[in-house]
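The complex is shown incomplete by one protein chain, all other protein chains being positioned as in the whole.
Chain IDs A, B and C follow the sequence of writing; residue 1 opens each chain.
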Amino acid sequence: MTTSPLLSVRNLVVDFHTSEGVTRAVNNVSFDIPAGKTIGIVGESGSGKSVTSLAVMGLLQKPAARVPQGEILLNGQDVLKFNDDQLRRIRGNQISMIFQEPMTSLNPVFKVGEQIAEALRVHKKISKKEAWEKTLHLMNQVGIPNPSASANKYPHEMSGGQKQRVMIAMAISCDPKLLIADEPTTALDVTIQKQVLDLLFRLQQEYHMSMMFITHDLGVIGDIADDVVVMYRSNVVEKNNAKHIFTTAQHPYTKGLLACRPKLGANPKRLLTVSDFMTETGEEKPVSLAKIEVFDKETVPDKSDEVLLEVNNLITQFPIKGGFFGRTVDHFKAVSDVSFKIKKGKTLGLVGESGCGKTTLGRSILRLVEPASGSIIYGGKDITHVYAEELRLLRRKMQIIFQDPYSSLNPRMTITEILTEPLNIHNIGASKTERIDMARALVDRVGLKVAQMNRYPHEFSGGQRQRICIARALMLKPEFVVCDESVSALDVSIQAQVLNLLLDLQEEFSLTYLFISHDLSVVNFIADEVGVMYAGKIIEMDKASRIYQNPKEEYTRTLLSAIPKGEVKSSLSSLVHK
Amino acid sequence: MKSLMPVLVGLVLLTIGCSKERNFDERELHLISPEKIAGFDPIHGSDLYSANEMGKVYEGLYEFHPFKRPYELVPNLAESLPNVSADGLTYTFVVKKGVLFRDSPVFKDGLGRELSADDVLYTLKRLADPKLQAKGWWLLDDRILGLNEWREKNAPLEASNYDEVIEGLKKIDGYTLQIKLKKPYPQFLYALAMNYTFIVAKEAVEHYGKEFLNYPVGTGPFLLDKFEQSNKIVYIKNPKFREKLFPSEGEEGDEKQGLFADAGKKIPLVDKIIVDIQVESQPKWLLFHKAKADLLEIPKDNFDQAVVGGADLAPELKGKGIRLIKNPMLDVTFFAFNHEDPLFKNVKLRQAMSLAWDRGEANKLFYNNTAIEAQSVIPPGLGGYRKEFKNPFVKLDLELAKKLLAEAGYPNGKGLPEITIQTRNDTISRNTIEHFSKCMNKIGVKVKIGVNTWPELVNKVTKKQHQMYTMAWGADYPDAENFLGLLFCPNQSPGSNGSNYCNPAFDELFRQSTILQDTPERSAFYEKMNEMVALDVPWIFGFNRTKFYLSHAWLKNFKYSEYTHTQFQYLNVDLEVKKELSKKF
Amino acid sequence: MKTNSLWKDSFKQLARDKISLISLLIVLFYALVAILSATGIIAADWSKEVGGSNLPPSFEHFFGTDFLGRSVFIKLIRGTQIAMSVGLATSLIAIPIGVVLGAVAGYFGGWVDDLITWLYTTFSSIPNIMLLIAITMILGKGLFAVYVALGATSWVNLCRLIRGEVMKHKEREYVQAAGAIGGGHFRKLFIHILPNVTHIVIINTSLQFQVAIKSEVILSYLGLGVQGEPSWGTMIDDAKLELAKGVWWQLAGATLAMFFIVLAFNMLGDALRDSLDPKLKGK
Partner (left out) sequence: MTRYIIRRLLYLIPVLLGVSLIIFVLFNVVAGDPTAVLLGKNATPRQMQELREQLGLNKPLFAQYLDVVRSAFTFDFGRSWSSKQEISQMLRQGAYPSLCLTIPAFVISTVLSLVISLGVAFYRGKGIDLFVRFCCIAGMSVSALAYILFFQYFFAFKLGWFEISGFEFGFPDFVPFIALPAIIWIVLSIGPDVRFFRTVILDEIYQDYVRTARAKGLSEMHILLKHVLRNAMIPIITYVVIQIPFLILGALLLENFFSIPGLGGITLNALNSSDFPVIKAMAILSSVVYIVFSLISDILYTFADPRVKLK
């Protein structure tokens, strides 16, 4: 290369000093971002990718974060040596940034237009009026409909996708040379994710910016990145041209990342995970070919034709309060006339974007929310109106695994307490030791260390916590489990492990799943049958492969097209080729 | 935010620069009232301080001579002392001619009309009006012929009928009236010098209704100018005040004190009186020190600053021309037993407790050694008090106390329950009981304190819900009857005999004495009763206290009186001296 | 490997902070003094005359003597017992009421919530000081009345906080999970939610404790407080009169004694909030 890169990170080290000691968040990281190029930084949470980007912006929290070594050269000048004033002048002007959470990243008490104009006024020294006009222009550019009206809205009056567009407009307002996007789509619905990605890509081209795109999901950047930097445990393990990464990944971790994402088409019986490619110590290990053999669920014969669960015309509604004394004036139908059946041992997948009623449906079936009308027939028995003891007994048969592994475990209870609680409630097991033994067996089964059972949830990682949740749900030996977005909050690499675990358990305990997710590719991988939910109704339901190959509804097609195509460029065989 | 800074600075400057200039042209009298004043309705003012304020705007038929001691009644609105029939039952009064009520819109043309005998009759009936529940009703209760019946009769009515003529209250002519009593009542004239019987105008009462208490319309030497209930009261001189002259005689030694310098002058002598209502003692003391008050009743807490060795004025104050005025009060403090409590039927226990109390120490701690140990109920200065009389149980004798306690059946306090003494919730009351408790501990008597607001204490006493309580009694009028009555059986709670003491022999003597006029014979009766009851220790007698005032040099003609309410018209301010001395403050 | 509950974590963090450690030691010291005094091991003879009336501080009597010749120092110790007992009793009254009402209101919502909200709105709309004075006055003065009055006024704030927090927690998935495994209302509320809002009780109590101590002083000053026993408030009340005589040591002693414990509780309260409140984690 003849021209010097726009940004050059050299041997960067970032340490965090806390009362507990020093943790190294970024270890000796180096990479370049050439002008006009997009570089993707990929890694799981805690790998140091976000810290790197904050270091570039000079936004590290001092004095906790310290940089003992390295330089960050922006056009040859070391950003790390800048004083506050110099930093301020480059921020928003030469480098700008988009964050993961559009919900909290905008100031809730100012109109979005003002917030965009503010950046302009700070750096461009233009009049209020000019700034406003530019703002409207920018909003138009990022695809916000009716900019002049939208500019006067407050953040809470906009949807998540629009907010992220506002963030983008703000970021590009001063024609920055470098745009840092830190997981800009993770918090958004799949359909919106796609649009935002397209927008970023388009703007990057139009404005000839460089872009640093941070994500945990290699698939996301497949389309837009020129180069990819893979980070693992504070280190850069691989950097290369995007094409090379997808076709001829070198590092086992990268391979694992590529392999772990379920494909829309055929998948192996179990997803490959990072641990298939790499030992605990980071050594590469060979992958058996059997593991990548494509497996077609539909070839497996049904074990029985028995229908375990039948839902008929279910309606669940929430009151809308209004009027003078806050009476209920109307109802919002979260679940509106839904019917389906699940056969024993099978998995029904439910997809739909947030707010479509899929979660309420799941909870209604478990009677955690009271349905308004319709019937739920479980094992041939109408359970729509059972109460007290009967309902309690029902809980032994039907369980749920929630989305957020952080909030679904009581932080003040040890794992042992959490797992033995269901046994206590239902008086299972003769003694305390017997109950602990039962818990121990299950802990072992879900892949956790028995020795850790006296710990508290906050001492575990997200994936581990989700395993605990699964273990809790299985303590009562249920027949039917609702998995409510159970893998959505996890990094892709962890997601694969948990999905595999769920499948293993299904086989072992003959479980029936209702699997709720917004991610069609995940549902496709795990479910036998898929229902697409939209505005409280199931609009389409069929075998998974048929939905994928031959969607009938427009909405289903949108969902399908929103799935990142990154993985298309690679194939499993290429990964194990060596 | 920035615009607030100037405001802030301005406020501070204003504060510092805003201390007012003193007025040296007008004769202004600056006084302090240590209590809030409820208002100016004479029939409701039951405390000294309300009386003080009412006495500035209202007048009674009689007043106590400002300088003569022992206290002597002299005519005020009355022409002279009344004509009393031989049986002591019929009194004939003549009111002065030409006395005018102050100008007020309640009168025709707004001009104050002349005082008449009707006003006196109206005033007395008003005191008896069942609708008003006057605090002074006890003065006339069961005294005047027909008045109680009138009260009964009017109680169920919507409004009391003042037009009805009562047998005991009769008008003779425009200025003459006759009052008939049911039985002899030697203290009757005192009643006519008290604030309850200050003469009010019917027109004003009717015009102002319930607001009457804020609009006094009287004949007094001053006019109420401004009344802020919990802040200050301002009076100005009554320009139409009748011809009343400064007296020229008094007690021996008054002359020397220069009290008669204004003799013969028309009173009032000052143009304006400003009374600051000041409850806390620290500000009171500070106000006097900044010469913003001319006269100060020394707050107990500041006593040591003002008085050296319990007798003499601190040199620092002397240098500023400040004078110390001290005088024994007509009062007695006591720890009363509830005689209905079987425990205190035991006279030896009472005596033992009385002997165990270290009065000397209490006097030092609480009265700066200025109080006199009370031997019995009657304080010095009243007929019935005998200086030579010493109560054998008013002294500190722990040995005897222990002996008596053992004889009472409680050797070393064994078997005696803890005794609770009810008192007020101020600091001194609390400290007093703490000290008392310490003393009682020495003979093994356990004493606990019960703290009350004044109303609660009164309530407990009237309802007999106490074992012991402590209080002080001040003379309503200078007659020992007012003190002896405190132990008279029929006066039991809710009457004034809060200790519920009953002694038939004493009661018999009391009954006989009450119909006697102020004669040596009556004094002998009083003496006998006083000394007889002392040995029975119905209370643990406390002290006859001394009152201390500080006065600035420019305040003239102040002489201590138990009955200060008519005192203020005689005061004067020497502006020259004030101007001169003010530099020192 | 050692395991750490959130509590342990928080207390470890607390123990590392020197200021809060000192505060904690001060509180413990006062508590020790109070216990020793209450059991009669020290300061039992506070009413004994140890010297003349109103002696200034000396080596013999650290804070001098009062008007009855009693040692001010020993009275201060006795006063510590009163102050700490007031704080403790107030908490013992306020915590159960506040926690139970707040939790029930927040958890069940509906008319139960309306009723409890009404109750505490009513209480909070009457100024505390008035309620305090009125209750002590009517119950008859004394330590018991002070306990009741302070308890009756300080549950309100706790109740409001607990209610809000319980409302938040009841929507959390771990509570839903407890329902899904068959747990009833009682289990959800008392076994799952309450332990997760306990930090509010602790923080609030540590701050309320010093408010109680301060209130006791004001009440005693108004003549409504403790009787027949030396408390800091009555000592300040005494001092009001003695100050003019130059007797400053009762005021100084009581103010100092109060200063340190209130300071310690304030510091501790702040530190507890920093370490226990999950919202402030990661600052």
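Before moving on, here are some points about what is shown:
We take it that contacts are C-beta pairs under 8 Å (C-beta built on N, C-alpha and C of every residue); 3 or more make two chains touch, one makes a residue touch a chain.
Quantities reported herein were computed from a predicted structural model and do not represent experimental measurements.
Among the chains on display, the ones the left-out chain touches in the entire complex are A, B, C.
Checked against the hidden chain, the listed residues B:Pro130, B:Gly146 or B:Pro328 yield one contact partner: B:Pro130. When the missing chain is restored to the complex, the residue among C:Leu68, C:Leu119, C:Met167 or C:Ile191 that touches it is C:Leu119. Of the candidate positions B:Asn214, B:Ser248 or B:Gln512, contact with the hidden chain is made by B:Asn214. If you put the hidden chain back, the residue from A:Arg10, A:Arg24, A:Lys37 or A:Arg88 that touches it is A:Arg88. Screening B:Asp41, B:Glu63 or B:Asp119 for touch with the missing chain picks out B:Asp41.
Residue-wise, the contact with the chain that is not shown comes from B:Glu280, picked out of B:Glu280, B:Glu418 or B:Glu521. Take subunit B: the residues that touch the chain left off the picture are 1, 4, 8, 11-12, 14-16, 18-19, 36, 38-39, 41, 44, 46, 130, 133, 135-139, 141, 155, 210-211, 213-214, 228-232, 276-280, 282-283, 286-287, 289-290, 292, 425, 453-456, 458-459, 461-463, 476, 494-496. Within the complete assembly, residues 57, 59, 63, 84, 88-93, 96-97, 99, 101, 104-110, 118-119, 122-123, 154, 156, 167, 170, 321-322, 324-326 of subunit A touch the chain that is not shown. By the touch definition given at the top, subunit C reaches the unshown chain through residues 118-119, 121-127, 129-131, 133-135, 137-139, 210, 214, 217-218, 221-222, 236, 239-240, 243, 251, 254-255, 258-260, 262-263, 266-267, 270, 279-280, 282-283.
Definition applied: only the chains that are shown with their structure count from here on.
Averaging C-alpha coordinates per chain places the centre of subunit B 45 Å away from that of subunit C.
Each chain gets a centre from the mean of its Cα atoms; for subunit A and subunit B, those two points are 87 Å apart.
Centroids built from CA atoms put subunit C at 46 Å from subunit A. In the complex of the two chains, the subunit B residues touching subunit C come out as 281-282, 285, 300-302, 304-305, 365, 424-428, 430-431, 434-435, 437-438, 441, 448-453, 456. Contacts from subunit C toward subunit B in the complex involve residues 47, 49, 53, 67-68, 137, 140-141, 222-224, 227-228, 234, 237-238, 240-245. Against subunit A, the residues of subunit C that register as touching in their complex are 1, 3-7, 13, 16, 172-174, 176-183, 187, 192, 195-196.
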